[in-house]
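With one protein chain withheld, the remaining protein chains of the complex are depicted in position.
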Amino acid sequence: MRVSVVGLGYWGPNLARNFNAVETAQLHSICDQDKNRLARIGENYPATKTCRDFSKVLSDPEVDAVAIATPVQTHYDLAKAALNAGKHVLVEKPMTDSVSAAEELVALADEKGLVLMVDHVFVYSSPVRKIKEIIDAGELGDLFFIDSVRINLGLFQHDVNVVWDLAPHDLSIVDYLVGRLPKSVSAFGAVHAGQGIEDVAYLNLDFDDGLVANFHVNWLSPVKVRHMLFGGSGKSILYNDLDASEPVKVYDRGITVDGDPEARHGLMVGYRSGDVLSPHFPKAEPLRVMAEHFADCVKNKKQKSMSSGQAGLRVVKILEAAQHSIKAQGGRITL
Amino acid sequence: MRVSVVGLGYWGPNLARNFNAVETAQLHSICDQDKNRLARIGENYPATKTCRDFSKVLSDPEVDAVAIATPVQTHYDLAKAALNAGKHVLVEKPMTDSVSAAEELVALADEKGLVLMVDHVFVYSSPVRKIKEIIDAGELGDLFFIDSVRINLGLFQHDVNVVWDLAPHDLSIVDYLVGRLPKSVSAFGAVHAGQGIEDVAYLNLDFDDGLVANFHVNWLSPVKVRHMLFGGSGKSILYNDLDASEPVKVYDRGITVDGDPEARHGLMVGYRSGDVLSPHFPKAEPLRVMAEHFADCVKNKKQKSMSSGQAGLRVVKILEAAQHSIKAQGGRITL
Amino acid sequence: MRVSVVGLGYWGPNLARNFNAVETAQLHSICDQDKNRLARIGENYPATKTCRDFSKVLSDPEVDAVAIATPVQTHYDLAKAALNAGKHVLVEKPMTDSVSAAEELVALADEKGLVLMVDHVFVYSSPVRKIKEIIDAGELGDLFFIDSVRINLGLFQHDVNVVWDLAPHDLSIVDYLVGRLPKSVSAFGAVHAGQGIEDVAYLNLDFDDGLVANFHVNWLSPVKVRHMLFGGSGKSILYNDLDASEPVKVYDRGITVDGDPEARHGLMVGYRSGDVLSPHFPKAEPLRVMAEHFADCVKNKKQKSMSSGQAGLRVVKILEAAQHSIKAQGGRITL
Partner (left out) sequence: MRVSVVGLGYWGPNLARNFNAVETAQLHSICDQDKNRLARIGENYPATKTCRDFSKVLSDPEVDAVAIATPVQTHYDLAKAALNAGKHVLVEKPMTDSVSAAEELVALADEKGLVLMVDHVFVYSSPVRKIKEIIDAGELGDLFFIDSVRINLGLFQHDVNVVWDLAPHDLSIVDYLVGRLPKSVSAFGAVHAGQGIEDVAYLNLDFDDGLVANFHVNWLSPVKVRHMLFGGSGKSILYNDLDASEPVKVYDRGITVDGDPEARHGLMVGYRSGDVLSPHFPKAEPLRVMAEHFADCVKNKKQKSMSSGQAGLRVVKILEAAQHSIKAQGGRITL
């Protein structure tokens, strides 16, 4: 797969580095409007072409795929043009800034038989894949709740609020793990600095089958927290992305509901308290795994990648609903 | 002050022990309907009377005050009767199970010129009083957000849900620290076990002046967390009640809003990152401090205690609104 | 078993409380020369006799056993007198202040057929008993090293140094777990405050069979640490007594020695890295368990308790050797 990386801001150079390192991909070219940036990044890849004009990338028959790492507002136009030019597309998260744009891209990729993939990079991380394995094995029983906290003193984005900036990480993880859309979304946001952009927000997803998921995203926190808690009827999991030695802990503690309606007095619910296991798993750079997966999907024309356009669309649906709910002071939005 | 402790379930014996230990109070009597319980606890206090009939406590002219530690549904009746009998009243939190009952008690105490105090015990803890001191000194600047997490694998209450069980702690702390009611409340709860009783819930309080406060209470969490984060325009505070050595950390990190509307490019908001201070403060048993404060208020007829009936009423207002919001799937309730 | 607790300083009242609570024991009397102390503690036990004269305890035929919690210098005299009076003896750790005294007590108890037990209280704690279980099951393979750290800002003892004050805890744990004396001891101590009393010390025990154990005890540390690390050829264990939620962690990581003498290049030693398990075990108050065990030993004339006079003697042997080594600037002492 010969790939062109478009957009060399914060994330694009990481994509370039990983595609360059992957055996099954070739970093064909890098593209950015900024001449200096292009030259500076280009120095690292003597064999890679540099290009300031996206249309040249599209018209180059050597290019099989493009990886789009530009601001979110431009994703739709660039991805659409690329698909129309017959290129496979990898696009940064969030996939688009609206549901309609995302739906159009999904339909277009489908029609053209091209791979459309979103860089939901956490989905490719070792801890998340380990958690997927544990959940799929049924160890958690019925999922009761997911609670996610991603907060720190962060750089403000000026084009998007904290929800569009941070929540795609957590929403894509949850989407990957539970594999379905919530029935409704409620969100609350607060603005303290900048120009009317939310810097603290809470999202609440109701799956209407016993599972609720809550998300706290925050750019103003003095402490950095990256916690995700999965509570089940069987086991439970704590995923602490900042705990280098034990990022995933499986708690063999849970509740068993005692259905006896006559037991009016005494404890209705039996608790178990058990071992805690921190499973070992090999570490791997998520972006490398993602790049290899993209190359594999392109080579084998697999449209159902681990972070397909469909997954990207589901995440954008939640983001858009959350946005609407914030404007409605937390009013619940049915998906 | 001669005090009678009424209700010897989980918390009452702690009240008895502390009133017995306080110099300015005398544990006059203990009262419970359960004969065995009464005898067992009574053994520790040979000089204290035991009594199964609450009316006898009320008619005893030696009793100056009663401390009510019975189930929440009974608080109103018992407290009302005690006030009507001319006794000062300490009541367990939450003060009552409805706003109207709380309002009536506050009015009655006012009318009778008696002390009505709620056992918001965290308000008397060393860390919370230290935080109060820091906030009152203006070190946090404008308060931007409060985020509270109180979760663990807990014993189910069968008469109240997780909101009424756990949130009074956090709501009373926030009420003590910020000293005003929020403008609106939204809450979301989920039921997994038991008979329709919420075991996971989130509360969102909007103070409508830049401050938002969020609360996560949960009986199903495999890990125990007791975090409260106060984000300000100046400093910020992390209060971790489970960190025995450094429960309060003051972060000299914050954001400064750059008002320049012309600064379209570049960073709008300047970050500062500074020292973290874990202040030293003497430890004291909160319940002991509370007992001494109650004795002092009774002796000096102070109606404005640190956890007065008014504070108890404000907490019940939020609890009741949260309850309504949960039934309305998170619909926002204006106070 | 009717027991008399002798010495009501720091630890004695804890013994009294636990013997009073145990079903199989009866707190017959408490004894201390200080009248006020005796009265104050006595208030809690209306049915228990108080006594200022130890000889009265010894001559009282109702007393089956004495629990000695006086300063270490007095242990030998009191325990000897008690054994000669036909009483079973529990003595605080360290058992005596010299090996010869300890040996004499062990011989005397043996001769009289009486129980002589030392209050090595950690041996009765849930985490240590869990670790014993894991080691005895062979999970650690060959024990390679034990590293123990017990440091904090502590109250100075004026009669003993930091080794005699803190190390008995760790030495008794190791003695219980490995069940044999080291072949040699080396120790280094430093004096900074007080009258020539060591406040920082390191002990090194060589078992001469591959196992080495090192101990750091320190009264001057600003941070409190209670770590014990057991490294084995199979699994390893970290015991952190201050981690309330996961005090014992079993690491399935280890090394496998590759014996191939020809493999001159490349890695000689293969590492494995595996899961970490924090086993669940019920919590119990160690002193309660100890008190019950003592009552059981007395009732059934079991001389081989979990912390017998023999174990106390082994610990004193190491302490005395460490003391000599410190005076010899760390010179190694063979046991």
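Lettered A, B and C in written order, each chain numbered from 1.
As a working rule, a residue touches a chain if its C-beta (ideal position, glycine included) is under 8 Å from a C-beta of that chain, and two chains touch if they have at least 3 such contacts.
Not measured: the values here are computed from a predicted model.
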| item | value |
| --- | --- |
| Omitted-chain contact residue, chosen from C:Phe54, C:Tyr124, C:Tyr251 or C:Phe294 | C:Tyr251 |
| Touch criterion as defined above, residue of C:Ser236, C:Ser278, C:Ser305 or C:Gln323 at the omitted chain | C:Ser236 |
| Identified contact with the non-displayed chain, of C:Pro61, C:Pro222 or C:Pro282 | C:Pro222 |
| Positions on chain B contacted by the hidden chain, ascending | 246, 252, 273-280 |
| Chain not shown, touching residues in chain C | 144-145, 147, 151, 153, 155-156, 158, 184, 186, 188, 190, 192-195, 200, 202, 204, 206, 210, 212, 214, 216, 218, 220-223, 229, 231, 233, 236, 238, 251, 253-255, 257, 261, 267-269, 271, 273, 329-332 |
| Those residues of chain A which, in the complete complex, touch the missing chain | 46, 223-224, 242, 244-245 |
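Going forward, only the chains that are shown with their structure count from here on.
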| item | value |
| --- | --- |
| Most remote chain, CA-based centroid, reference being chain C | A |
| Euclidean distance of C-alpha centroids - chain B vs chain C, Å | 42 |
| Where chain A and chain C are represented by their mean Cα positions, the distance between them in whole Å | 53 |
| Approximate Å spacing (C-alpha centroids) for the pair chain A, chain B | 39 |
| For chain A, residues that touch 2 or more chains besides their own | 273 |
